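Only one protein chain is missing; all other protein chains are in place.
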Amino acid sequence: MHPVLKTVLQRLGLGLLTLFVVSVVIFASLELLPGGFAEAILGQGATPETVAAFNREIGLDRPAFVRYLEWIGGVLMGDFGYSYAGLGGSIKRSVSELIAPRLYNTFFLAAMTAIVAVPLSLLLGVLAALYRNSWYDRIVNSVTLTTIATPEFFIAYLLMFFFAIKNKWFYTLSTVSGSTDLWEHMYRAALPAITLTLVIVAHMMRMTRAALINLLASPYMEMAQLKGVPRREAIIKHALPNAWAPIATVIAFNLAYLVVGVVVVEVVYVYPGIGQLMVDAVSSRDMPVVQACALIFAATYILLNLSADIVSIITNPRLLHPK
Amino acid sequence: MNETQNKLNAALRQAVRGKLSRREFTQLALASGVTLAAANTMFASAARAEPKKGGVLKIGVGHGATTDSMDPGLYPDQFTGTALWGTLANSLTEIDADGNVIGDVAESFEPADGAKKWVFKVRKGITFHNGKPVTAEDVVASLAHHQAENSKSAAKSLLKEITSLKADGPDTVVFELTGGNADFPYTVSDYHMPIMPKKDDGSVDWESGIRTGAYSLDKFTPGVQASFNKNPNYHKEGKGWFDRVEFLSIKDVAARTNALLSGEIQYMDRCDLKTLDQLKQSPDHTVSEITGYGHYIYVMNVTAKPFDNPDVRNAIKYSMNRDDVLEKVFLGHGTVGNDNPIAPTVKFAVDPQPRHSYNPDKARELLKKAGLETLSFDLSVADAAFAGAVDSAILWKEHAKACGIEINVIREPDDGYWDNVWLKKPFVASYWSGRPTVDWMMTTAYAADAAWNDTFWKNPKFNELLIAARSETDEAKRAAMYAEMQQILHDDGGLINMLFNSYVEAHAKTLGHGKIAANWQLDGMRIAERWWYTA
Partner (left out) sequence: MTAQAPDIRSVRARRSFFENVKRTLATAPISAWFGMIVILVYVIAAVFAPLIAPYGEAEVVGKAYQPSGPAFWLGTDQIGRDLFSRLIYGARNTVGIAFMTTMLSFLIGGTLGVLTALKRGWLDQGISRIVDAFLAIPVLIFALMLLAVFGKSIWMLILILALLDSTRVFRLARATALNVVVMDYVEAAKLRGEGMGWIIFKEVLPNILPPMITEFGLRFCFVFLTISALSFLGVGIQPPTADWGSMVAESKTLITFPVRTFPYIPAPFYPAIAIALLTVAINFVVDWFLHKTSGLRDEL
C-alpha cells in the first residue's frame, strides 16, 4: 500500500479512538464539576423539590454510566441527542440544529482569517529568513511579536475603538444570523478576522523563519552557495521544501486554534460562534451540547494534524520511501 | 408670564401633538413678536419631550444563555424577563413606576373574606397576538402551569398559598388562599407569570410565544437575540411606541459600552462603574441610576455557634464600615443598608433605629456582654453572590480588626456557589433582587418556614405579626405591624444588609421616558412599552 494512503487510513482509525477518549474525558470532567443542569438553570431559586423534578424529567437521576452509554449509543447511530434545555417541553432542541448555524459561523470566520493569514505569514517568514538581521527582519519581528504578546481582547478593543467608534467604518457588533447575506457576513466578520490574523501571523511567520534558518547551515545549502546559486533561489528552491514539516505543523496548530480557541474574540465582538456555545453549555452542564462541541473540535484538530503529517511524509523522501 | 406667551405655549402644546401644523405655529409665533429662530427652537425642544411613534429600539443586555427557554417558569434573568415578559407579555397585574400595583390583563381585583379570597376581572376586549380574546380560562391555565405536581417553575413556591383557582364565567377568576393576604395582587405581577393562551387539552401554550404584549414575537435565538414587532391591537393606551424592538445578549460589558457608543444599540444595562465618568461625558448618551429593591447581604446561620448569641450578631453588625465599602468597592453606586431587607421605596418601609453604622466601641461592648474578648469566624464569599463580594469582604476584614473581630475570608468557587455554599456554610455572602412588598420579601426569606430562610432565624413574635399583617386591611394597623417586624429583624436577625445596589444603565439621548420604575432593571423590565423616541 502507498505509504500516504496507509498513514491516512491508520490515522483516521486512531482518530476515532481519540474521539472516544475525548468523550470520556469530557464526560468525566462534567461529572466532577459541582452542581448539575437543574441547579445551574435555577440558580439561587433552586429548591430540592424543583431540582428533583427537573432531574427526573431529563433523566439526570440515573447513574452516570447509564447516561454515558445511552449518549454514545445515540452518537454511534448518528444521533447527537437533544439539549437538556427544553427537553421536558414540547419544543425539543436537537443538538445538531443548535450547533449547525454556529459551526457555519465559526468555519466562516476561520476560513476568512486563514485565507489572509497563512500566505501572509509564509511570505513574511521567507522574506525574514532571506533578509536575516536586516532592518526589515527586525521590524517585522518586533511588530509581530508585539501583536502576539498582546492579549486578544486588547487588540480587539483597540481595533474596535479605531475602526468602529472613532471612525465608523466597521460595526462593533458582529452579530450575524442565517438571513445575513455573504457580503454582509464578511463585512461584519472583518474586525474579528483582522484581530485573529494579528494574533496568529507571528507564530507561523516565526516558525517559517526559524525552520529556514535552521537549514541554511546544512551542507546542501553551503553547496548551493558555493555553486553560486543566488541566495533567494537557494532558500526558495532548496531550503523551503525541506522546511515544510515544521511549518505545516505550526500552520495546523493555528488553523485548529482558529476553530477551537476563539471564544474571547467571539465574546468581544458578540459573534455567534461555537466557542461561546460550548462555554455556555459547560456552565449550564448541558452535557449533550458540550460533548458535541468537544467532538467537533477534536475532529477538526485530528484532520488538520493528519494533513500536517501527510505534508511531512510527502516532503521527506526518507519517510515517503522507507527502507 | 403675559397673555401672548400663554397663548403661544398653548399653541405649542397643540403643535407638537399634531393638532396644529408646524407652519401654523411658526406664523402665530412670528405674529406675536418671536423671531423665526426662536420659534424653531421652541418647537424643537417641546417636540423632544413628547412621545413619537416609530423607530427601532435596540437594547444590549448583559445576560442571556443558550439554555434560555420560552417557558416563563424558567425565565432566569433580565434577558428573558425583559424580552419575553416585559416586551411580549402581560401578567394579571403590574407594578407602576411608583411601586403601586395596578391592573394589567385584569381590569380590576377585589378581596373578600378577609383577603382570603380574591376576585379578578379580565379586561374587556383584550386579545392575544393571534386575535383570540383572552378569557378567564386562559388565566387559570397560565397560573396552573406553575402549580403542577412536577412543575419546575420558579413561581411554584410563590403560588403555594393558592388552595383553589377557578374561572367563574368568561371574565372572572376566583382565587382562594390558605390565609388572608392583602398583597396577593402583587404576587401575580411577577415576571414568571405572563398570561398565555390555553390549549385544547387544558394545558397552556407557552411554546408558540403568542401572548398579549405591546409587541409580538418575530424571532428568538436563545443566548443571541430576540426581536419583536409592534402589536397594533395593544390594550394599553399610550404604550408601545416603537415599530420594532430588538434585544441583543452582549455579555461583555466593554462590548456593550462600545455598541452603545457606536450607535448600534440605544440602550444598555449594567454599565461598568469604573468607566462611568467617561461614559457620562459622551454628548449623545445619558446615564440613569435607580436604587432598586435589590440588596447585597452577608447572612449568618443563627443556629450555629457563635452566631446563636444576639449580642454577637449585633457586634458583627457594628463592625462593618458600610460607607467605606460603598465608596471603595461600589464607587458610591448604591445606598447603605441598615439590616432591613425592605428598600426605602417600598410601601411600609421604615428605617429601624439605632442605625447599624460602624462603631468599634459598641461592637467591643457587645462582645464583652456576650462574655467574649475577641471573636473569630469564617466568612465564605464568591463574586457569584454579587459582583464585589470578595472585595467587600476583604475590606470588612480590615474594619472588623479594630472591633476585636477576626474575619477569615474564604473565597469559594463561583461555579456552584448557590448549591454548595449558600444555605450550607454558616456565614456567606448573598443577594436578593428584592420584592415589591414587605410581606413578599419577609415570606420569601425570613419566615420560620421559608424555603430560602438563609439565616435559619425563627422568631415567634415576627412570625405571628407576619400572618396577622397579611389579612389586616386597616392600613395604619398594618403599617405599625410591618414597622415592628422590620425592627425585630434589625435587632435580632442574622442579616447584614450591606447596601441596596443601584441599577446603572445608559441610553441614547434620543430616547424619552417617564418616571423609571425601581422594581426591576430596564424600567421594571417594561422599557419596550414605556419608552419612546423623541426625535
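By written order: A and B. Residues from 1 in each chain.
One rule holds for everything that comes next: contacts are C-beta pairs under 8 Å (C-beta built on N, C-alpha and C of every residue); 3 or more make two chains touch, one makes a residue touch a chain.
All figures in this text were calculated on a predicted structure; none of them were measured in a lab.
The hidden chain makes contact, of the residues A:84, A:153, A:170 or A:271, with A:153. Only one of B:226, B:329, B:367 or B:508 touches the absent chain when the whole complex is considered: B:329. When the omitted chain is restored, the residue from B:54, B:238, B:354 or B:413 that touches it is B:413. Here the missing chain is touched by one residue of B:77, B:391 or B:492, and it is B:391. One chain is missing from the display, and on chain B it is touched by residues 253-254, 257-258, 261, 272, 274-275, 278-279, 281, 328-329, 331, 383, 390-391, 394, 411, 413-416.
As for the chain not pictured, it touches chain A at residues 14, 17-19, 21-22, 25-26, 29-30, 32-34, 132-133, 138, 141-142, 145-146, 148-154, 157-158, 160-161, 165-166, 202-203, 206-207, 210-211, 213-214, 216-217, 245-246, 249-250, 253, 260-261, 263-264, 267, 275, 278-279, 282, 294, 297-299, 301-302, 305, 308, 312, 316, 318-319.
The criterion applied here is as follows: only the chains that are shown with their structure count from here on.
If you average the Cα atoms of chain A and of chain B, the two centres end up 41 Å apart. Note for the complex: chain A touches chain B at residues 33-35, 38-47, 49-50, 53-54, 56-57, 83-86, 88-91, 98, 153, 157, 160-161, 164-165, 168, 171-173, 175, 177, 267-270, 272, 276-277, 280-281, 283-284, 286, 289.
Listed in rising order, the residues of chain B touching chain A in the complex are 65-71, 74, 76, 150-154, 156-157, 206-207, 219, 221-225, 248-252, 254-255, 258-259, 261-265, 413, 415-416, 418-420, 422, 430-431, 451-452.
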